[in-house]
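To keep things clear, I will list the structure first and then write my remarks on it.
Note that one protein chain of the assembly has been removed; the remaining protein chains are unaltered in position.
Chain lettering (A and B) follows the sequence in which the chains are written, and residue indices restart at 1 in each chain.
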Amino acid sequence: MAAEGRLVTMSTALALAMSAIFCALGSAAVALAASWRPALLRLLAMPLLGVAGLAALAAGLGALIVAGTATTQLPLGLPWLPWHIAIDPLAGFFLVVIGIVTVAVGCYGVGYARSLEHGRDSVAVLGGFTGLFLTGMLLVVLAADAFLFLVSWELMSLSSYFLVAFQHDQAANRRAAFLYLLMAHLSGLTILLGFGVLAAFGGAFDFGSLRVAELTPLWASLAFTLALLGFGLKAGLVPLHAWLPEAHPAAPSHISALMSAVMLKVAVYGFIRVVFDLVGDLQWQWGVVVLILGSLSALVGILYALVQTDLKRLLAYSSVENLGVIFVALGLSLLFYAGGHSLPGTLALIAALYHTLNHAVFKGLLFLGAGAILHSTHERDLEQMGGLLRRMPWTGWFFLVGSLSIAALPPFNGFVSEWLTFQVALQAWQLESGVLRTLIPIAAAVLALTAALVAACFVKAFGIAFLGQARSRHVRRARPEPVTMRLALGLLAFTCLALGVLPTLVIGLIEPIAIQLLGQGLPPMTDRGWLWFTPVSAETASYSAPLVLLVLVLLVTLVFWGLQWGSVGRIRRCDAWDCGLAPPSPRMQYSATAFAHPLRRVFAPLFRIDESVEQQEDGRLRYRLQAVDRTWDLLYRPIARSVEAAARRVSHLQSGHVRAYLGWTLATLLVLLWLIS
Amino acid sequence: MADLVTPWPWALVIAQGFLCAALAPWLVGWVRLIKARLQNRRGPSVWQAYRDLYKLFAKEARVAHTASPLFRLAPYLVFAATWLAAAIVPLVVVNLPTAAIADMIVLVGLLALARVFLALAGMDVGTAFGGQGASREMLIAALAEPALLVAIFTLAMTAHSTNLASVIDYQLAADIIVRPSFLFALGGLLLLAIAETGRIPVDNPSTHLELTMVHEAMILEYSGRHLALMEWAAQIKLLLYGALIANLFVPWGIATDLSVTGLTLGLVAIVVKLALLGAALAIAETVLAKMRLFRVPDYLNLALLLALLGLLIHVILEVGT
Partner (left out) sequence: MLAQVPILQQWLLLLAAFVLFSSFVLLAQARLVSAIHAFAWQGGLVAAVTLVVALAEQSSHLYFSALLTLVLKALLIPWMLHRLTRRLRIERETESLRRPALAIMAAVALVIFSYWLVLPMVEQDLTFTRNLVAISLAVVLIGLLMMVLRQQAVAQVLGFMSIENGLFLAAVSATGGMPLIVELGVAFDVLVAMVLFGIFFFQIRDSIDSLDVDRLNRLTETPEEGP
């Protein structure tokens, strides 16, 4: 009976997920109508998007709580290759990730779309592709066969390409979009090959057959490599990340939020689905590769984020860093689990998933916050900002919550997943191999360096943008943000805090995924009740986020209250200290470039710094500094050059004579016929 | 493990927290006194730090026109986070329930929280000094954190726990004279403690020279009770690192039960240990000269190297013996 009831609730979850897809499609359809009535986008399409998010959230939560599986066949696809969709805890979790951010984006879009209504760009295109984009992401997560997975993957990539190219009047955006398309196709191709390897052993394309396929270790490693390449490209792992900081900032801000917070997570989903679920027989060597790639991405990502002055680019680079952190945890999971230590392996997988959720929430929050600034001031350059906390207090405080979360500070959510990753790394003493016992702590040290650099980076981002004094006139006159934006930001900020304070609850929800993938859950983690979070054992480590929050709030309140009495409580306003010289002007403040200078200097070999001082027409000097991504010189340019050289060689075939072309056609035909016979 | 239900240990936690806050100015005063004596000055009395705090608390606070609400919130948050972090470190008695609230990594996180607000407060008013201090502070913190974590890892991999109480228990139970990995971790932690608490040769707590200051640059705009809280937080941080080093590496003397003799002995032990550490700090500050900023990375590299060597030596020499 219980099993039957579970089946019923799972099919309800599946139905909810389907309705989410229909809402997303509906949002796209409504948006098309917006071409003659732009307000429709704001009034109908965006709320529908929010409803789709809500439905996805409900479906995902249902799947996580019930922890079962439901499958159905769609009346679509090819006659001999029907499309299947399925919902299980893993899919459910990623539906939650998509859902939370989409709800916020739907709410936010209501206010944000207004500013686009009078622009030159077509809102119908924007809304239509946003709906399709969401549909694609939902379908990728729900797909239960390789065919549908790839089709929806391409739907996701293509629709997001149009969104990146939305403001195509700027050459930089067109270039970013082209680069994005190229990388997305490479990634799609690699994933296709990966599925090809699996299908060759499984004999069919549905996930059920792929799952039971018995691969030889060599072929399994090949499938893993292809999956890592394909999904790593999409997730922006260093050195495959170059497209990401170009493409994500080019899109409108709520799309940037969707891309950074959600689409990257879909790549993580693909990686987990293929490697942990479909390939199955994990090998610890994969873990080493993933661990090293993840550490590299984390460190390089945040160092580049640190030197950016464009707020949205900074956030995009920080996404590279966070994906690196997620892959570090995944690598640890592979290492431990394949090494025969299932408890740390399970914990690491949970840490990776937890960070996935956390990053979705705070990166969504930060991108939407950057969008709010853009909306109010039309400014993305940090060097022009300043003092925004007084002009847009709501955005400011919520952005601060996002910054504290991403910097992994207690009691916010980023800290919990980072702490969990450290705890797993500390279990390295269990491993037999002495080299791994040293390698893992070093990776953890890289993670610690990363965390500290993130703190520096977001002190810079928040401090320069929201504190101090405005550095330009239009920022000084920033309008406050619309209420719907505030609501969306508040929702995400609250989620950040809730996820940080209630780790035991969240992990209880994630645990079914570990049971599903690794066949093993955790021992009761709450040795002493829900208040105390003790992942390994009470003696090893324990963290009580609610109490930390409580004591902090209590202390601040008590000290504040205690110091308000009598003449002590008085405050006098005065001018800032000016050394007895001229009063401080906004131009005297530390700029974003100056703030990052010491760290830029310490890590100088990683950057290619282009620095110049130019004299302008009015005789004033202008200092220009650009930190160029080294991977361009080291990886992409040589590849591009060799591709061009190869193309030039091939172009000799293009003689211009019609009969020569016909000759080639004939030759091809003959070869093909010979091959078939 | 500690009992989380009975009230008596919790009362002790609160008492220990207040003891932390109360002892912190004494430690700073003590270091100043020793330093003065080493420089052939009479120096202020040990209690001068308390008088300074009292004076600041009684004065009205001045806040710049350009300051935002964050500027007024920051001192309270910095103070609360630092104090909470200090209350987690076993000072007089080990195995208190605080060990269950937070482990060493949470401790590092709380200190980072305080630091971020300190840096943000520095940037708030919009003067050049604040940004300079914030930028430098984040540089030092960024380079110190990996070394700190590796040092913690060395301890934690040996004791199989990040719980401060468990590590100290492990140390007390082990009948061993010297553990090379701990020696290196201790060296690394000492260097880090100096960097993190802003002492010479990384930062000079008694300078207001524009080009060199780090911590002072961030709190330059503060006055009155705000400044008092910031100063007190810095003093508590010094005490925290002192107690951490003393009790992690030389835990003997700390009370393991709640008997009166045990507690008295624990109090005497920690005061003596802190006095010795403070004297050592004073001597180091007298002997060494302040480094210029871009030498600090080399200094922190040394700390990282020591911590890493501790870890390597633990893995190579100590495991599997």
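Rule of thumb we're sticking to: a residue touches a chain if its C-beta (ideal position, glycine included) is under 8 Å from a C-beta of that chain, and two chains touch if they have at least 3 such contacts.
Keep in mind that what you see is a predicted model, and the values were worked out from it rather than measured.
Student: Write down which of A:S19, A:S319, A:S405 or A:T438 is the residue touching the left-out chain.
Tutor: In the complete complex, the chain left out is touched by residue A:T438.
Student: Return the single residue from B:F129, B:F153, B:F184 or B:F249 that touches the missing chain.
Tutor: Candidates B:F129, B:F153, B:F184 or B:F249; residue touching the omitted chain: B:F184.
Student: Of B:A22, B:A174 or B:L209, which one is in contact with the hidden chain?
Tutor: B:A174
Student: Out of B:A269, B:L293 or B:L308, which residue would touch the omitted chain in the full complex?
Tutor: Candidates B:A269, B:L293 or B:L308; residue touching the omitted chain: B:L308.
Student: Would you write out the residues of subunit A that touch the absent chain, in ascending order?
Tutor: Contact residues on subunit A toward the absent chain are 434-435, 438-439, 605.
Student: Just checking the interface: what residues of subunit B touch the absent partner chain?
Tutor: Residues in contact with the chain left out: 174-181, 183-184, 297-298, 301, 305, 308-309, 312-313, 315-318, 320-321.
The working rule: only the chains that are shown with their structure count from here on.
Student: Spell out the part of subunit B that touches subunit A in their complex, as residue ranges.
Tutor: Residues 1, 4, 57-58, 60-66, 68-70, 72-73, 76-77, 79-81, 83-84, 99-103, 105-106, 109-110, 112-113, 115-116, 119-120, 123-132, 134-136, 138-139, 141-150, 153, 156-157, 160-163, 166, 220-221, 224-225, 229, 293-294, 297, 304, 308, 311-312, 315-316, 319-320.
Student: What residues of subunit A sit close enough to touch subunit B in their complex?
Tutor: Within the complex, subunit A touches subunit B at residues 386-387, 389-390, 393, 400, 404, 407-410, 415, 419, 422-423, 425-426, 428-429, 434, 437-438, 441-442, 444-446, 448-449, 451-453, 455-456, 459-460, 462-464, 466-469, 528, 532, 534, 538-544, 547-548, 551-552, 555-556, 559-560, 563, 567-568, 570-578, 584, 586, 588-590, 594-599, 601-602.
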